[in-house]
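First comes the structure, then the notes that go with it.
What you see is the complex with one protein chain gone and the rest in place.
Moving on to chain A:
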Amino acid sequence: LCRGGLAERLCRLQNRERSAISFWRHQCISDDKTPSDKSDVLIVKILEIFEECTIQVAICQQLEQSPVALSPEDAVISAEEPILKVLFTRETAAHLKSRPQDVIHIYPPWQKLLLQNADVPVIMNTYFSQKVLLSEHSEAREKTHGLTKMLIKKNIISLAQTFRLDDLDDKLHQEPSDNQVACAPQIHNNSDSKQHPLALSAVNDSLLEMVESQGAVGWREVQVRVVIQRVYCLPAREGCRSHTQGNKPLCATPVTNSDPPNVRLCLLVQDAYGMFSEVQLQFLSSTDDIEQYCGRWEGKSCCLAGMKILQRTTRGRALGLFSLIDSLWPPVVPVKVPGQSQDSEMMSTNLPPPSFCYILTVQSGEIHVEVDEEEQISNLYQPPAVHGLKEILRINGCNERCSFWAQVLYQRLQTKHNVPIDQRDTLLFVTDSTLQNVVHGIPKVVAVSVTASCVLSMEVREALSAGSRLVFFKDALWGNGRIICVERTVLLLQKPLLCWAAAADLSELTGPVRLDELDSTTQANSVCALRGTVVGVNESTAFSWPTCDRCGNGKLELCPQDRELLYCNQCSEVVTTPVLKMQLEVFLSCPSRSQSTVKVKVWHEITLFVLLTMLLFLQTYEVQSVLGKEVGLLNCYVHSVTSHPNCVALEEIVLL
């Protein structure tokens, strides 16, 4: 204990008090005399007893004089006698064993405390208390009472009842209950929160102000008005958390068969001060709605309420989010500057791009986003700037968001086997008129990598597999000479209503699509066209097999009845005219890349080359017959390009 400190002082006082108490008690027992009528002695009659923590609280009536002189029948409770609340410590109470109707003499030093809002005074420090026995009858009663155990009511004190030390005028320690971490049960009760003086309709226009004043607990009554700049879906990181809405079992179905249930609808919003925030809304059960939400919500104003802060993120930690924010900077209309008077000459061009962003989420199961769909598009809205692919390839920067409208020619799934199907990247080969109409210098077809974090709707997936489609790529990322679709990129089948086209309408391609021809600059994982002469055949890998002409089933069986015929299990019928599929690797000599050995795997049954080759090959089984044959323009996917040995391995493909 600190020397000279309060604790040391109390220790000394306490020791003194303790010895006084024991001395006094000892004296009372040994003397066994009724105490003299001192004026400082409090004489009380107990009416009611209860317990709080270890303190015994006795509601008593103060008696004018000792009732010893009176008979028990005369000691009637008089209405004028004042009521007191007398407190006893556990130890004193055990010593007294008091019961209602008992008379207690309380000797000094006792303390009287007057409470602020109560009429009844409280008596404390009642160590020197003694029960007074009235008469012999009482003695007998006392003995019998002593045998039966009396049950005393115990009040449990609520933890929510805190102490206010300051006066009403002194606001030093006053803290509004809303800002505190909720631990008192009343905060969860919605009806109680209406005590707050602010009405629900108070609408603010500053995200920062709302975040800083309301804290992480949430905004209960206030709304913020913002403009929705972008709508997109984000894959949920914690894929196993169940949500109130989705009852779908989280089983490992391949992505091609069903929508993943763990995709969140998100908004990138901007307030009147130019500040951005990403708002994560509910989980979507079907990603098909994303196109609808984009169309109905982007550019509109909305009011946010009942949000809570998930995270405050910075540029360095959320590159993807900030690349999107940068594409929307500077704002197209002047924004308000906090703290300054709002005049129309505010310059927004000098403002630096934001360095932090709050990520908000919905507080409870309900959504508190009110979008005024009927309203006009806000002036603050910046629709995606659409460029031709030619222009995009010429962008100098890195991590730039770009939007374009292109035709998808071919789709290829990444073949890494240790990665689950729904997390593999897809390569889309796309082109548009700006690339097709060029003679030299830039590729005719560009590869766009779609990562697993870019959420594709079922509609888009089906469209990509079905046929050549025009797809709108919104907010794809350009960097290091590649276009990639990542989080916050949205692929849409319909051109958005409002977008800024840098040039004329880019959607229509005139004439058939042409690929770049195979040459010395061809790289792996690209597509090209080639022509050449067959110089060799890889006999060891060549094989053919029949397929059902109705359903394409490649596992046909021999008919049990007639072993000359083929039977298809899926159709449950005999296959009379099977389609022969063949896989063959040929070596070509291509004048456009004469130094390399060109190895092409052909396995589609459609091209003329294959048909001819196959027929010849199967019938004659002689490699000689195919050697020297000219191969027309073949569309191929480049598997690999090696320099030692100088070899290009390709696979014939069919464009969508």
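Operating definition for what follows: a contact is a pair of C-beta atoms (placed from the backbone, for glycine too) under 8 Å apart; a residue touches a chain by one contact, two chains touch by 3 or more; residues count from 1.
We adopt the following convention: contacts and distances are computed from a predicted model.
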Out of "ATP synthase subunit gamma", "Prolactin receptor", "ZSWM7 protein" or "Radial spoke head protein 9 homolog", the chain not pictured bears the UniProt name "ZSWM7 protein"
Given A:159, A:439, A:466 or A:654, the residue that touches the chain left out of view is A:159
Cross-chain touch to the chain not pictured, restricted to A:213, A:355 or A:494, is A:213
In the full complex, chain A touches the hidden chain through residues 1-2, 5-11, 13-14, 17, 52-55, 57, 85, 87, 89, 109, 111, 113-118, 122, 124-125, 154-166, 173, 175-177, 179-181, 183-184, 212-216, 312
